[in-house]
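One protein chain omitted, others in place.
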Amino acid sequence: MLPELGHFALILALLLAGLQAFFGLAAPALGRDRWLAAVMPATAGQAVMVATAFACLVASFVRFDFSVAYVAQNSNSALPLIYRIAAVWGAHEGSLLLWIVLLACWTIAVAFGVSRLPPRFGARVLGVLGLVSFGFLLFTLATSNPFLRLDPAAPDGRDLNPLLQDPALALHPPLLYTGYVGFAVAFAFAIAAMLEGRLDQAWARWTRPWTLAAWAFLSIGIALGSWWAYYELGWGGYWFWDPVENASFMPWLVGTALIHSLAATEKRGLFKSWTLLLAIVAFSLSLLGTFLVRSGVLVSVHSFAADPARGVFILAFLVIMIGGALALYAWRAPLLKSNAGFEFASRESFLLFNNILLVIAAATVFGGTMAPLISDAAGLGTLSVGPQYFNPTFLLPMLPLVALVAIAVHSNWKRGRLPERKRPVIVSGLVGLAIALALVLGYYGGRPGLALVSLALGAWLVLSSLVDPVDRLRRGLSLPRAIIGMTLAHVALGVFVIAVTTVETYTAEEDIALAQGETAHVGGYDFRFEGVASIDGPNYDGVHGMVQVSRNGQPVVTLHPEKRRYLVQQSVMTEAGIATQAGRDLFVALGEDLGAGRWSLRIQIRPLINYVWLAVALMALGGFLAASDRRYRSARAPATEPGEAGQGSTA
Amino acid sequence: MNRFLLPLAAFVLLAIVLAIGIRQSNTKGIVVSPLIGRAAPEFVLPNLLDATKRFDSRVMKGRWYALNVWGTWCIECRVEHEVLVAARQEAKLPIVGLNWKDEDTEARAWLAQLGNPYEAVPVDAEGRVAIDYGVYGAPETFLIDPRGVIVYKRIGPMTPEIWQREFVQRAAGAS
Partner (left out) sequence: MIARALPLIFAVCWATVALAIDTTRLPDPVLQARYEALTHELRCMQCQNQSIADSPVGLAADLRREVAEQLTAGKSDDAVREYMAARYGDFILFRPRVSARTAWLWSLPGLLLIGGAVVAWRIVRRRSAMAANDPDFNSDDLER
């Protein structure tokens, strides 16, 4: 019964989403204010129905209902409870439903938020969200229904993809989708503003906290996926420029640009049409990511099973939503003019440069990701684009961006004559350079190269960002959350640059064959291989290796890299053995049995690698703090915090 | 032109690229061989069925033939095997079976049990000839013309239709 109930709830949700979209968009357009009253009930009803459908699917998984095709394909009687729940979004159909559920959550949150806004505007926002929801519900029902029955029921399930049987990866999709879907809110605000034909600074103030929150969720989602790849895939890397990774990174880059351009729009009413465009593009890239992952047009490790029919549907949806939005943009954006001026070194200028560099970075990633498709479509032959393209081309806009931020945090709105604020910039720059020199020449050793430049930039950014907030605290001034959040995110970017540079430059690694009792010397540590023992999990068996790590004769830790064989799918997974030691990760992955007791092992010492993810988590925290700033919490809060305008240090 | 139309124009281009991508997505993973229209690499390898002689690919010059890459470890090769056996009985186009990264005893047992569709079976135990032919998965089948030029390449298991249309008819049509 439950699957049928879920299916029925989805159909009702589709109808209610249709009503939500119709009343939300038609009532203001036709001037029928009485219809506005229908928007909220439709929205609430849609959310309840979506939640019901989701609960039904979860229940089918929890209760091992192998008469449901999707459950039979992605679960198994030996699968632990937590992974049976995570299995709900372990494949295409269920993850699509998760997308819809999260959109419903955002919609409800927005519905509460817009109740304080002008009713017509609020109705339009909910109407656009209803339209997005409608499209995804239709997609699910037409091509990807998770509630289809198997007759006869399968005796047992084919198990969840072993790659996904991991806590981090169980959480990765919900967080990532929360970010993706959150950009739908900014998108809806943008469409509503264009339909109204009016975009003022209040609009930017309403839109900003939603965008910040979505961006922060997306950051955490990406970081979790990267962390998972590091310890689960056994390659020892954390970013592979895989098309699916890129699909999540492009909206992140554009979203970062958007939260900065919203700052200028909120403060000065500047860059209005540009902000609108970014809001449309950020969400479009989220949709495009969904398309790339599910249509099978690109080769990727993470792709869901390719299905061109789904691709056609999503493409049609993209054309309607994005094409419609951009057509509306072409029609309405020319009306948005601003006469606000600013000087060359003002904060507005820096926000502009920031946006240009971030969009260039996103466009570079986009070009590389789409290049195989573009080249093929243009008859230029097949080609592959890998890290060897992305790494250098991505640095091109990003290194200048880091320097830019280090300077920009000292700029003022409107007026910019650098000399006034030159001292902290120069001092922090010199100190940063000194630290980088000390690290490169003194601590790590080796020739200074690009590593020196980017370490110095990272240290400069950290120090420079801290100058003003520390100064304010010393003078006994309060720090609003927006400023704490901004500072945290900028410091985190500096930490990120330092961590990535260090990992990329100073990782010691060796792939080596060892017999029991043999020792490898890597990066000042001794790794003694003590052989392997068999292990027995709930739905897998396998071996774990024992590697005794010591330094200067002193034992440090014993690592247990595992090699698991998941019984149902007969697939082999690696679980690296990792210990963090004095800021470094000691990493061992177990390779193959080479016979005669010898195994191949990958041994790596990766300094500061944890700070890569920690930095992203800090950025996200900064985003949440800024989103919860006082001026967004009350309907008619003053636009500026006391004592803020003179300093000019607003986020 | 109105610069606010640029994003829409860019999106239209993108949609076209994506549409072409979807149309071609069922052949994704099939890599078009750069060797088509080029001379088939020549090779001399041990002969699975006659340990005393080596197989020299130049003996096939002057005739149309198919070069089929197979191995007993390859599931899809089992699927196509009967198609190849039938093709040999039909005797329109000789097939050379390149035995790729396999065990000789198992390969002989396979042919003894399932029938031998091949005129000759060169043994590429180290996979070097397969690299020269750009082989990236078994089964693959090349059609080679009398001058020794690769005319066509089939990736994946042979079917009767493909054998007739792409192999037999091409060879018959040209000669």
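Every chain is named by a letter (A and B) in the order it is written, and numbering of its residues begins at 1.
Here is the rule we go by: a contact is a pair of C-beta atoms (placed from the backbone, for glycine too) under 8 Å apart; a residue touches a chain by one contact, two chains touch by 3 or more.
Just so we're clear, the structure is a prediction, and the values are computed from it rather than from any experiment.
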Which residue from A:8, A:64 or A:235 sits in contact with the chain not drawn here?
A:235
Out of A:67, A:145, A:393 or A:628, which residue would touch the omitted chain in the full complex?
A:393
Residue among A:52, A:67, A:600 or A:628 that touches the chain left out of view
A:600
Contact with the hidden chain, among A:67, A:505 or A:571, goes to A:571
Residue of A:77, A:115 or A:384 touching the missing chain in the full complex:
A:384
Note that chain B touches the absent chain at residues 26-27, 29-35, 75-76, 101, 126-128, 130-137, 155-157, 159, 162
State which residues belonging to chain A touch the missing partner chain.
163, 201, 233-235, 240, 242, 267-268, 299-301, 339-344, 348-349, 352-353, 356-357, 359-360, 363-364, 367-368, 371, 375, 380-389, 393, 396-397, 413-414, 511-513, 563, 569-574, 589, 591-592, 594, 600-602, 638-640, 645
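One rule holds in what follows: only the chains that are shown with their structure count from here on.
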Quick one: in the complex, what on chain B touches chain A?
2, 4-5, 7-8, 11-12, 14-26, 28-29, 31-32
Interfacial residue positions of chain A with respect to chain B in the complex
273, 277, 280-281, 284, 291, 295-299, 306, 308, 311-312, 315, 318-319, 322-323, 326-327, 329-330, 333-334, 370, 373-374, 376-377, 382
